[in-house]
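One structure below.
Just one protein chain is left out here, and the rest sit where they should.
And then subunit A:
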Amino acid sequence: MTETISAEPYSPDPITPVLTANWGDDRAWKITNYERRGGYKALRTALQQPQGDLVQLVKDSQLRGRGGAGFPTGNKWGFLPDNGAPRYLVVNADESEPGACKDMPLMMASPHTLVEGIAISSYAFNAHYAFIYVRGEVLHVIRRLQQAVREAYSAGYLGRNMLGMGYDLEVIVHAGAGAYICGEETALLDSLEGRRGQPRLKPPFPAVAGLYGSPTVINNVESISTIPSIVAGGADWFTSMGVDNGKGMGIFSLSGHVRNPGQIEVPLGTTLRQLLDITGGIREGHQLKFWTPGGSSSPIFTAEHLDTPLDYDSVAKAGSMLGTRSLQIFDETTSVVRAVTRWLEFYKHESCGKCTPCREGTWWLVQILKRIEAGQGQEGDVEKLLDICDNVGGKSFCALGDAAVTPINSAIKHFRDEFEAGYHTPAWELFPYEKNVIYAQPAGVAQ
């Protein structure tokens, strides 16, 4: 990676805790503890600035969305038309991408980081209502969010006349009810309007016609949570971390066959090899086989991508997507057919059913994958899979269909022989499943 960033002015430490800095604190979720670390100072600073300056600051920081698509956050804010309609901020806290597990600990440990980000962002683009759409299956995260919002109202950071500065903001914590598709921004809006969570055709984009047909900004939890640090530190501080076109720090989630799974906040552009070196590597006695850089919807990588800088452009150039920086690691004991089959069962379950190629295609893909997993595949099944993938990808309203075919296409590219072996041998004979299991961590229960 050195040849690409030799001109970088500054080389930060390998780990750069900003959003995660207080995750080791006792009771970090309480407002007093957040304030003790300087929390809500950025909100005071922001409210004294012209709103346009804040939008410009976020543009200057080059922050790109942390929810997967990587769209420049400041530009998104700049798209809102000035048509007199109310504006809304909707925080996408529906984290459900297989492998993604960063927003939930963030909101559980330090919900005020998000709440402060919401207050600053809403003020910046003149929204007086903000919603946190959080998936329903995370009770304790929701409790902490609800309490943080209550605390922030009591302290005058939210509500009417925030901090006596004349700005009003209502924040509503809205629990979903179990649907991956609601992480797709237009499905999320339909869900938030009290409907089945099914995507809308774009355009119009939510910035123009979003919630209740009004201009709406939808940002990921981590994107909004990053805003206070940018206000406090400045654009130059933020851009001192990361690489060209991928500035700042981000939370990376390591899971699977590694010695130490967990969350680690590092400058964008860090490689998997560096992350494994820092955290202790693949589990003892095993080697890396395949991994996802950005959750199950990103094409899989193999050991040959260990030195790919994990930033938006480098990962795209190498044929995948940075996505949500969800690094699911699988070692040589794992059947790629089994993993892909299970991912496809996920997409089949989560397809909202609106578009025929996605609804029907995922169902048929699962049928074929299951027989390949069972060693009952038929000659030509691999070609058939690829053909169906071709008929699903790019043929639906939203990206779920595209995401569903991604694991298949990329896995066949790297491990075609394993799929073909499924014409005669079950995956569990090739890769005995009991060798995958890790019960190494002390099992948690239940006092």
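One rule holds in what follows: contacts are C-beta pairs under 8 Å (C-beta built on N, C-alpha and C of every residue); 3 or more make two chains touch, one makes a residue touch a chain; residues count from 1.
Please note the rule applied: contacts and distances are computed from a predicted model.
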item: Chain left out of the displayed complex - its UniProt protein name, from "ABC transporter ATP-binding protein", "NADH dehydrogenase subunit E", "Colicin I receptor" or "PepSY domain-containing protein"; value: "NADH dehydrogenase subunit E"
item: Selected from A:36, A:196, A:317 or A:424 as touching the chain missing from the view; value: A:196
item: Residue among A:101, A:118 or A:243 that touches the chain left out of view; value: A:101
item: Residue of A:208, A:278, A:386 or A:430 in touch with the missing chain, whole complex considered; value: A:278
item: Absent-chain contact - pick from A:261, A:309 or A:393; value: A:261
item: Chain not shown: contacting residue from A:284, A:379 or A:434; value: A:434
item: Residues in subunit A touching the chain absent from view; value: 7, 9-10, 12-18, 20-30, 86, 95-101, 103-105, 108-110, 129, 135-140, 142-144, 146-147, 150, 172-180, 191-197, 212, 232-234, 236-237, 240-241, 249, 251, 253-256, 260-266, 278-279, 296, 326, 328, 330, 334, 338-340, 342-343, 346, 349-350, 352, 370-377, 426, 428, 433-434, 436-439, 441-447
